[in-house]
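Every protein chain of the complex appears in place save one, which is left out.
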Amino acid sequence: MTSIAEREQHPVHHGPPRPPGGLRRLLYPGFLRAAWMAPLFFGIGCGIVVLCRWWGGWHPIWFGEIIVLVGALTAAPIGFLAGIGAFDYWVRYAIGSPTQPEDHSGHGAYSWKDYFRVNTDHKVIGMQYLATTILFFLAGGLLAMLVRAELAKPGMQFFDNQTYNGLFSVHASLMIFLFVIPAFAGLANFVVPLMLGAPDMAFPRLNALSFWLLPIAGIMMLSSFAAPGGAFAAGWTGYAPLSVHQPMGTIFFNMGVQWAGASSIMTALNFLVTIITMRAPGMTFWRMPLLVWANFTTSLLVVIATPFIAGSQFFVMFDKVMHTHFFDVAGGGYPLGYQHIFWFYSHPAVYIMMLPGFGIASEVISVFSRKPIFGYRLMALSLMAILVLGFSVWAHHMFVSGMAPWLRVPMMITTLMIAVPTGIKVFSWLATIWEGKINFSTPMLWAVGFVSMFVIGGLSGVYLGAVPIDIHTSDTYFIVAHIHYVLFGGSLFTIFAGIYYWFPKMTGRQYNEKLGKLHFWLTFVGFNLTFFPMHLIGTQGMPRRVSDYAPQFATWNLFISVASFSLGASTIVFLYNMITSMRRGAPAESNPWRALTLEWQVTSPPPIFNFDEIPQVVGNPYEYGVPGARHAILSGDRAATEAEVRSH
Amino acid sequence: MINPLRSEAEAFKFLIASIVYFGAIVIATVAGGTWVGLGVFVALTAGVLWWWWQARRDERPAQTTPRPHAAGERRILVVANETVGGHTLRSTILEKSLDVREEVLVVTPALNSPIRHWTSDEDGARAAAQKRLDQSLVQLAEAGVQARGEVGDGDPLQAMEDALRTFGADEIIISTHPEGRSNWLERGVVEKARERFAVPITHVVVDLTRENPPQASPEP
Partner (left out) sequence: MLHAEAHHGPPIANQSSRVNASILGMLLFIASEIMLFGAFFTAYFFVRVVNGIEWPQPPFELPVFVAGVNTAILVTSSFTMHWALQSVKRGNRAGLQAGLLLTFLMGLVFLLTQAREYSRVGFAPHDGAFGTIFYCLTGLHGAHVAVGLSILLFMTIRAFRGHFSAEHHHGVEIGGIYWHFVDVMWIVVYSTIYLL
């Protein structure tokens, strides 16, 4: 958005041309046009299904599952995207219309309305991602509260088993596909082009399309609750053959994953091309900030691994809807194949959910300790090592699946090996903080909290990597504890760190520091009280994904449920802080944290096209405390004297 | 060059290569059985990997031009490690700055051992480079050249590029030990600099043992 002062002084209309009045408004890209194009495409999809089934002689012709699949879950979203204008440029290109000269009218945000349309500005898209993912975070969190409400006491109080299973399945799916992965994508979308000294991403229109795929995926997953038979209920892992024999809700998950996966792959592709081809002059790979390295490796993971989950969900869908035999033993299928194919993505997925967080932690820890990152090159290399090793460990999710026994020990070895590059990173953060001039502002609290909580989660992961321990604790609450320590204490803490750190840059206002600290401490305490005891009951034998449990676990479950409600309540502090600070926070300067990376060398919020002139990079991005060190020179600088950032 | 990375023509060659690859495997399997086919597959794959490894090419960076500076002055960038004290170098600088208001910047790259480079342990290298730099500036001042100095990146080429961006030199003087004693010459620093930078580059060879008689302490 423009700065507050400028908007008040220049109330001129910018942005895309005003939509025409009257009926022609229906043809203008936007929600109004989407409102009739989505149903139209739904109708076309249904029509195709009916035609094919009639011609093939398959009865019943109006087969609900396929109608829903093709019409509602495939065609209607395409209609929606067409309606809001995500495809407009490409359609004109494809039919050979003369291309219009780019006047950048679709670029940037001049008012709040610009955030609700197809916008090619990476900064706007980043904010769109963050707002959307936070909404799905709240939805997923609410589902978690419902799960804990049911588990507070033994016996079934509120839900039946199938509905309960739907609650935790949708909870996990929303958190993974609609919150953690896209929130990191959103933060990176905003920050990475600025850090690289680029005016935008390599493919801005593709970027806009990637964002709009996300609400489609989320609505699909949530609307599975309305499907006959209820929400998909086989866990976010959706193992075959159980998921194949579930009610219709399961195809909402199958398709939702496809839409979210497509969004993820497009964004990753964009990041890779941007990082490779659009770095500022003088920015070699070894002068990129670690957030850029982290997003580079994450994007490689996404591009290579995500198609495997797409494949696994296609197979389940085909087995269910077309009665194929991918996972059906009687027909010659191989059920364990689902797990191999699924986990081949889903293990790298956990690195997709963590590596950008590592990047954020490096940025925040370095700036708030006023010290260069310890061992920068090895930090970058360890990211690459995690990328490579991450593909070799998937079967550690399958130690008790009945797979070939000889596979277990090699997978155990590779799993334990991943602790090495991860450990390099943890020690490096500690060494960065060591003897630094530490500023415990909210971002730093989250970053340090992340390091400690991730170590706990990582340790439980090391134990789980050992086959004998995993045999005992597999599918128990020990696993639930582990995943939440790494995903909540790891990913979520770094997402919060990033949001607080870049809040001034994104909004032009400062958040309330006291509320930020309060948010951190409430969350930190509530989180540990909720999830630490799960290690205990897990090893004592309480299974996961159960709606009821043996009476001996009752006390701990009640304790955990109460703690989880307090954890949920801490989110209110966060929301209140974000909303009030965005509207009434103190205006922020361009570089409130006195950081060296390029995004802090422009105004808060940044100008529409980021830079007047592409900066020139002449040094490392972390030379805090090194006298005379510069990361970059921006336009208007005279050589070596003016406007260099003092690095004290 | 069959790297499908660059253009459609290369993608087409990749297609032909794939046809040959799969054709050979299929023919071998059909004619000789599974093991023969497997053997051909392994051999061909190894061959492809070896060929790809050999054929990778370096990307050459675009030429860097210096930032413009005020008219009426000549900026000289001197890049030297241990040889700034050399008489030859001093006289070259003086020669080039006759009759012109000159600004001389001496950049000493913070050279580092490979292990310390990869573990980002730069402090020692920076401190040592700073000492060498200070010494050089003193010696240049004694010879009548007023110069500024900076410790540069550990890679001499990168240090030059950074100085071109910040200092905007009109020319570069690279000073090295003679052939045989110069690490930089062995790594082709001067040739690469000439390829990479759009300014005139003078290479000055300084033989410190000849300039300073043996009883003076030799450079470490």
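For reference, chains read A and B in written order, and residue numbers begin at 1 within each chain.
Note that in this section contacts are C-beta pairs under 8 Å (C-beta built on N, C-alpha and C of every residue); 3 or more make two chains touch, one makes a residue touch a chain.
No experiment lies behind these values; they were computed from the predicted model shown.
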| item | value |
| --- | --- |
| Touched by the hidden chain, restricted to displayed chains | A, B |
| Contact residue for the chain not shown (choose from A:V257, A:A280 or A:I537) | A:A280 |
| Contact residue for the chain not shown (choose from A:Y334, A:W434 or A:Y576) | A:Y334 |
| Listed residues A:S224, A:N254, A:S312 or A:T415, member touching the removed chain | A:S312 |
| Selected from A:W36, A:W62, A:Y93 or A:F440 as touching the chain missing from the view | A:Y93 |
| Hidden partner chain, touching residue among A:S210, A:S547 or A:N610 | A:N610 |
| Touching residues (missing chain, whole complex) on chain B | 4-9, 11-12, 14-15, 18-19, 22, 25-26, 29-30, 37, 59-60, 62 |
| Contacts of chain A with the absent chain, listed as residue ranges | 2-3, 6, 10, 12, 14, 93-96, 102, 104, 108, 197-200, 202-203, 265, 269-270, 272-273, 276-281, 283, 303-308, 310-312, 314-315, 318, 322-326, 328, 331-334, 336-337, 340-341, 344, 607-614 |
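The definition used in the following text is that only the chains that are shown with their structure count from here on.
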| item | value |
| --- | --- |
| Distance between the centres, which are taken as Cα means, of chain B and chain A, whole angstrom | 40 |
| Sites on chain B touched by chain A in the complex | 64, 67, 69, 117-120, 126, 150, 153, 158, 161-162, 165-168 |
| For the chain A and chain B complex, residues of the former touching the latter | 281-282, 284, 372-378, 381, 616, 618-619, 626, 628, 630, 633, 639-640 |
